[in-house]
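Complex shown without one protein chain; remaining protein chains in place.
Every chain is named by a letter (A, B and C) in the order it is written, and numbering of its residues begins at 1.
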Amino acid sequence: MISHQYTFRVVYSDTDQMGYVHHSNYAKYYETARWELFRSLDISYKVIEDSGFLLPVTSLSVKFIKPASYDQLLTVNTTLKAVRGARMIFSYEIVNEKDELINRGETILAFIRKDTRKPCHPPLLVLKALEDGNLI
Amino acid sequence: MISHQYTFRVVYSDTDQMGYVHHSNYAKYYETARWELFRSLDISYKVIEDSGFLLPVTSLSVKFIKPASYDQLLTVNTTLKAVRGARMIFSYEIVNEKDELINRGETILAFIRKDTRKPCHPPLLVLKALEDGNLI
Amino acid sequence: MISHQYTFRVVYSDTDQMGYVHHSNYAKYYETARWELFRSLDISYKVIEDSGFLLPVTSLSVKFIKPASYDQLLTVNTTLKAVRGARMIFSYEIVNEKDELINRGETILAFIRKDTRKPCHPPLLVLKALEDGNLI
Partner (left out) sequence: MISHQYTFRVVYSDTDQMGYVHHSNYAKYYETARWELFRSLDISYKVIEDSGFLLPVTSLSVKFIKPASYDQLLTVNTTLKAVRGARMIFSYEIVNEKDELINRGETILAFIRKDTRKPCHPPLLVLKALEDGNLI
């Protein structure tokens, strides 16, 4: 298991008229957080795409525990829980500045080849980075 | 159980560089679809907010089965599955123009009072509309 | 000059905590409105891309006259003002349900080839549709 922390500030355009972050934005926060986890392993999602692979999300679940507000600093704790066949499973916990857990979620992603759009094993550059870190 | 169909065309800004709809947009599609279900019952989410209530999402799950593309006509089949205490549970199935199931999801929402931000029973205007339709 | 009217309902996720539509969304409304103008001429922006061309925005200007709110029906009056070399110039006026002018803007777009990403003349399918309508 690999974990990573990503901290960011909530921008104005992510709020809605309830005065909180619109719930659709958490999927974006998860996305940025998991590619920052990748970056911490010296892999870049951009390089994965450039080398002929895509990693779309096949499943998303989110529990909204407390609202988040404009200008708050939020931290996403991301964990790569498992690599199984074509799939990678990530979980996320978001805490606010008071270290309160406000959100928890999970995504499953599956590697596909850019040309065929068919599922495939993780590219070697990903497997190598995980192996180098004794992560698989 | 109440069901409703909402059809819309995928706009360009909802795509990403994979060439498909970005996965964060489905939560927005669900949102518009459930308020159109409400509209079909002569309730408007705007009137609910104007009368002092909010209905935030507390849980979201999405299965991405097939990708959706720019300019496709998608139809969201929305079902109000249950009303329990402060909570309403909706499920969604999205089909494309070929009537292929491309996406399936569920959201749980909870009524809160705008002033106290505390959970509360559904406002009378909602209960009345559901009762009038023999829906609860 | 060709004009077209496109009417749509403001969705919840387009609002921000001021209680109005966030200003970044108007560029999206313009975009959908101009491709609906194209559709009214039996051209589809999708077909333009599929035939090897892209039409990115090179210039955008927007005047925000009155705010727009959730659930309002807005109408975008779009005009294709000119086709000059690679460029197409569109203007937009948005009115609300009371027929009040709330927003006015202009975009310039330029055809480029998908393969070279270099500017080019409008593809024949676009010129033909404009000529058939005595529009150029």
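Operating definition for what follows: contacts are C-beta pairs under 8 Å (C-beta built on N, C-alpha and C of every residue); 3 or more make two chains touch, one makes a residue touch a chain.
Predicted, not measured: the structure shown is a model, and the values here were computed from it.
Trainee: Touching the left-out chain: which of C:41, C:60 or C:125?
Mentor: Counting the whole complex, the residue in contact with the absent chain is C:60.
Trainee: Can you list, in ascending order, the chain C residues touching the missing chain?
Mentor: Its contact residues with the unshown chain are 17-18, 20, 23-25, 27-28, 31, 49, 54, 56-64, 67.
Trainee: Which parts of chain A face the unshown chain closely enough to count as touching?
Mentor: 11-13, 28, 31-32, 35, 44-46, 70-71
Trainee: On chain B, what residues meet the omitted chain?
Mentor: That gives, for chain B, the contact residues 12-13, 15-20, 22, 24, 70.
Following the convention adopted for this analysis, only the chains that are shown with their structure count from here on.
Trainee: Looking at chain B with chain C, do both copies bring the same residues to the contact (over half shared) or different ones?
Mentor: Result for this pair: same.
Trainee: Average the CA atoms of each chain to get its centre, and name the chain whose centre is farthest from that of chain A.
Mentor: Of all chains, C has its centre farthest from that of chain A.
Trainee: In whole angstrom, how far does the Cα centroid of chain A sit from the Cα centroid of chain B?
Mentor: Inter-chain centre distance comes to 24 Å.
Trainee: Measure off the straight-line distance from the CA centroid of chain B to the CA centroid of chain C, and report it in whole Å.
Mentor: Chain B and chain C have C-alpha centres separated by 28 Å.
Trainee: Would you please write down the residue numbers of chain A that are in contact with two or more other chains?
Mentor: In chain A, the residues touching two or more other chains are 17-18, 20, 24.
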